[in-house]
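What follows is a structure written as structure tokens; I'll ask about it next.
With one protein chain removed, the remaining protein chains of the complex are shown where they sit.
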Amino acid sequence: MSWADLIVLLMVVLVLATAFATLFLRNLLGAAVATTLVSLAVSVFYVILRAPDVALTEAAVGAGLSGLLLALAAKRLGLWHIEVQEAGLDERGDDPC
Amino acid sequence: MSNATPKAAGHIDRHPSTESGLTLLVMVAIVWLLLTGSLAIQELVAGVLVTLAVTLIAYPRSGILGGVRWSFALPWYILVYLWVFTLALFKSNFDVARRVLTPSLPIRPGIVQVRTNLTSALGRMLLANSITLTPGTLTIDVENDLLTIHWIDCPPDIDLDTATAAIATDFEVALRRFVR
Amino acid sequence: MINILGSLFILVGALFCFLGALGLMRMPDVYNRIQTGTKAVTLGVLFTLLGVGFLHPDWWAKLIAIGGFLLMTNPVGSSVIARALYKAGVQPWRAEGDR
Partner (left out) sequence: MTLAQGIQFLALFVFAAATLLGLLRFLLGPATPDRLVATDTLTVVATSILVFMAAFLDSALYLDVALVYGVLAFVGVIALARIIETGHK
């Protein structure tokens, strides 16, 4: 097993887990964040395949812009809310929403 | 210019000045030198052009970079600050390692406030960054001259002055030498 | 020899990254997770950059640029997340003794 195999295995796990998370998360902001993680793993794939220019574009568009665009669109449509009261795991504060 | 006394306590002057433009110019030049990593003549010519262009474009928004005390010892002061900062970074990481690896998880978080004497936006940004990376503290908010800080191991009844002495004083002494 | 030194630095950096991720798993609330995550991972990246600098000494300029950018942006990012949560009303977790 060479180092490239190990990274490919890791990134396959990352892509699959985050892609399924994108499908199954009920909260759309969480799904947008998961999309940026998918593009992280895909950009590492491009580096393994020795295509630094494609990896550069994927990193720029996927990590920076697409997550932002999706979150902005979801916010504009009023489709998400942040579960403030669940963020503290053990102790709940007053619900400000 | 930005030497005028601030109106309210903690008021920040964000208008661009010659001095903030100079800071911007130096920073852009350093970034260009690091990114190209060569001193060949064509790189330097291109670097001068790019640096001037970027500085001219970004000058109207450069007000937050004001407040550097220019002197010949500036690089030395920055090095001293980096040394203090590196020591704190190492200390904080061993602190984090100890807390994470202890099975009983010895934390007792709390939120405290700290007052700063720095008057420029750049100085406060550097102070907040340093506090975030030092042992057990995380800057949550900077509002005028009050910093709200999440402290991972907060003593029970702590007031503002004690918290300031414990968290911010070391960095302020190092920072005030080269930034207002 | 210099290869072994660089590899050791990379290993130390990887260990600090691991500690940060472990803290992310173990801590009880989101502010403590931000704390352990940011600090340990920042030093981990710096050690990795140092190790790669030992392996390839001619890359030092770009490595310093990456390190400087990360050192400036990483704390700002975590502070902004913490501030957004604080403004949105997430209460920090308190230990059993001092409610």
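Per-chain numbering from 1; labels A, B and C assigned in written order.
Following the convention adopted for this analysis, contacts are C-beta pairs under 8 Å (C-beta built on N, C-alpha and C of every residue); 3 or more make two chains touch, one makes a residue touch a chain.
Bear in mind the structure is a predicted one, so any value in this text is a computation, not a measurement.
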Worksheet item: The chain left out here touches which displayed chains?
Response: A, C
Worksheet item: Which residue numbers on chain A touch the omitted chain?
Response: 3, 6-7, 10, 13-14, 17-18, 21, 27, 29-30, 32-34, 36-37, 40, 43-44, 47-48, 50, 52, 55-56, 59-60, 63-65, 67-68, 71-72, 75, 81-84, 86-87, 89, 96-97
Response to the item:
Across the whole complex, the chain not displayed is touched by chain C residues 3-4, 6-8, 10-11, 13-15, 17-18, 20-22, 24-25, 30, 33-34, 37-38, 41-42, 44-45, 48-49, 52, 55-56, 59, 62-63, 65-66, 69-70, 73-74, 76-78, 80-81, 83-85, 87-90
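The rule is simple: only the chains that are shown with their structure count from here on.
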Worksheet entry | Most heavily contacting chain pair (counted by C-beta pairs in contact) | B-C
Worksheet item: So what's the Cα centroid distance for chain A and chain C, whole Å?
Response: 19
Fill in: Whole-Å gap between the CA centroids of chain A and chain B
30
Discussion item. Suppose each chain is reduced to the average of its Cα coordinates; what separation in Å results between chain B and chain C?
Written reply: 17
Discussion item. Where in chain C do residues touch at least two different other chains?
Written reply: 28-29, 92-94
Worksheet entry | Multi-chain contact residues (two or more partners), chain B | none
Worksheet item: Once bound in the complex, which stretches of chain B touch chain C?
Response: 31, 33-37, 89-90, 92-93, 96-97, 99-101, 105, 107-111, 125, 128-129, 132-133, 136-141, 148, 150, 152, 156
Worksheet item: Of all residues in chain C, which touch chain B in the complex?
Response: 16, 19-20, 22-23, 26-29, 31-32, 34-36, 38-40, 42-43, 59-62, 64-65, 68, 71-72, 75-76, 78-79, 82-83, 86-87, 92-95, 97-98
